[in-house]
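In this view, the complex is presented without one of its protein chains, the others remaining in place.
Chains: A and B, in written order; residue numbering restarts at 1 for each.
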Amino acid sequence: MTAYARRAWIVLWKDLLTERRSKENLNALLFFSLLLLFLFQFALGPDREGLRAALPGLLWLGFILAGLLGLGRSFMTERDNDCWEGLRLTPGDKSAIYLGKFLGNFVMMSAVEVAVLALFGLFYDVELWPVLGPLAVVLPLGTVGLAAVGTLFAAMTAQVRARELLFPVLLLPAQVPLLLAAVSVTQAVLLGRPLAEVAHWLKLLAAADLVYVVIGVLTFEFVLDA
Amino acid sequence: MIGAFRLHKAYGRTAVLEDVSLDLAAGQCLALLGPNGAGKTTLLRIFATLLRPTSGELAVAGVDALRQPEAARAAIGVVAHGSYVYEDLSAIENLRFWTVMGGGDASRGRLRDALQQVELDAVAGERVRTFSAGMKRRLGLARVLLGRARLLLLDEPFTGLDQQGKKWLSEFLLAFKAGGGALVVATHSFGSGLGVADRVAILAGGRLLLDRPCGDLSWDELRRLYDSLTEGNGAVG
Partner (left out) sequence: MKATRVLGWLAAAGVLAGLIAAFGYAPREAVQGNVQRIMYLHVPAVLTAYLAFAFVLVGSIAYLVTRRAGWDRLAAAAAEIGVLFTGVTIASGSIWGRPTWGVWWTWDARLTSTAVLFLVYVGYLLLRAMVEEPEARARYAAVVGIVGAANVPIVHFSVYWWRALHQPATILAPGKSPLAPSLGLPLAVNALGFALLFFYFLARRMEIARIEEEA
């Protein structure tokens, strides 16, 4: 492994290890998702059909809301432990840190999404087994975009005083196209349509994901450094 | 190892450092004395490439630190009050993380060796959360040992250490110097920091008011000079 890859990997390792020890983030996010489930049900009323129709949107709304909470805390350990400067002092390309964090966030978000999906299937009585394949395509595609921009903005707002306000304000407009695309695809998938029908959306998602990750890699050093 | 020329640092209209120039060769230790607020930490952070000066030139380890900070960082080790440790990880896990981040070899043997040198091998697997301040500082030094630092910047390193801890640290620093490294120790007290220094500089009000080899002055002379120079020149606004 190159030194760059080793650094990205060690950041990922550290984050996963820390999360496994403290378990605070994942547990809270899972519980939050459960709460959202109930909130959506109560907000939309007992109309089964209405809920079914809104399901793709609710699903991604849930992912994004969970993302707002979970991603916003990406650099919390760095801030709490004063390690921000320590990271700045390390030699070499800082974007390795971004990639490590991004991958860690992707893993965390994916874990939450799988749980949310399972819960939705259960509570809203949706047949997920037949469409698991296509879902396994669209979920990661949407999550990459969310995690890529979320990690970048989380680094930025970690040092700002009003970060709880600023992070959603910055992240949400950037998620609009991803939301539109992901919901459209998910809707088609849940209706049993083949993925080929929504290929243009998938291509848009893939292109957007690529753009966001590249921008993250290129600009992270400016967010970290002076 | 350090070549600083006319460093200025200002925040808006407030000048924190004015016209600071100094040189430091390998194998030398500079004690940077000054009252609180004199700008010692700022100067140290500029040397560490953590902060950019408003104007001036800086070369660290033979590299233009302002234009290529990344290249200079490999040779710089910092021991400050922020000890750069992750509280939820153990000592050895912290070392593994920072060593890999620094691009070094993080094999278990090497890590254990470093812990042994700073007398932390007994608690290698303990979470750093349980460490005392002195232990955290020793861990920071272990990190430095594992890196390839040729310049060590220490901000008030002796604060909070007991007598034995201070003795240990002095020996550590002397060994580092003997190995060809350069040191800058910033301190506001006439303590152990001066014991390891070859040169002493006094920083007050953002200005470098003195820069002399230690051998030139006796302790009393230095004390008197320090008091007179810093009298009207306390903290910067």
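Quick note on the criterion: a contact is a pair of C-beta atoms (placed from the backbone, for glycine too) under 8 Å apart; a residue touches a chain by one contact, two chains touch by 3 or more.
Keep in mind it's a predicted model, so treat the numbers as computed, not measured.
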Legend entry - Chains shown that the absent chain touches, full complex: A
Legend entry - Touching residue (missing chain; options A:A3, A:L128, A:L180 or A:L195): A:L180
Inset, instruction - Would you mind spotting which of A:L68, A:C83, A:L117 or A:A208 touches the chain that isn't drawn? - result: A:A208
Inset, instruction - Determine and list the chain A residues touching the chain excluded from the picture. - result: 149, 152-153, 156, 159-162, 165-166, 169-170, 172-174, 176-177, 180-181, 184, 200-201, 204, 207-208, 211-212, 215, 219, 222-223, 226
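The rule is simple: only the chains that are shown with their structure count from here on.
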Legend entry - Sites on chain B touched by chain A in the complex: 48-52, 69-71, 73-74, 76, 78, 80, 82-89, 93, 96-98, 100-103
Inset, instruction - Give every residue of chain A touching chain B within the complex, in rising order. - result: 3, 6-7, 10-11, 13-14, 17-18, 21-22, 77, 80-83, 85-93, 225-226
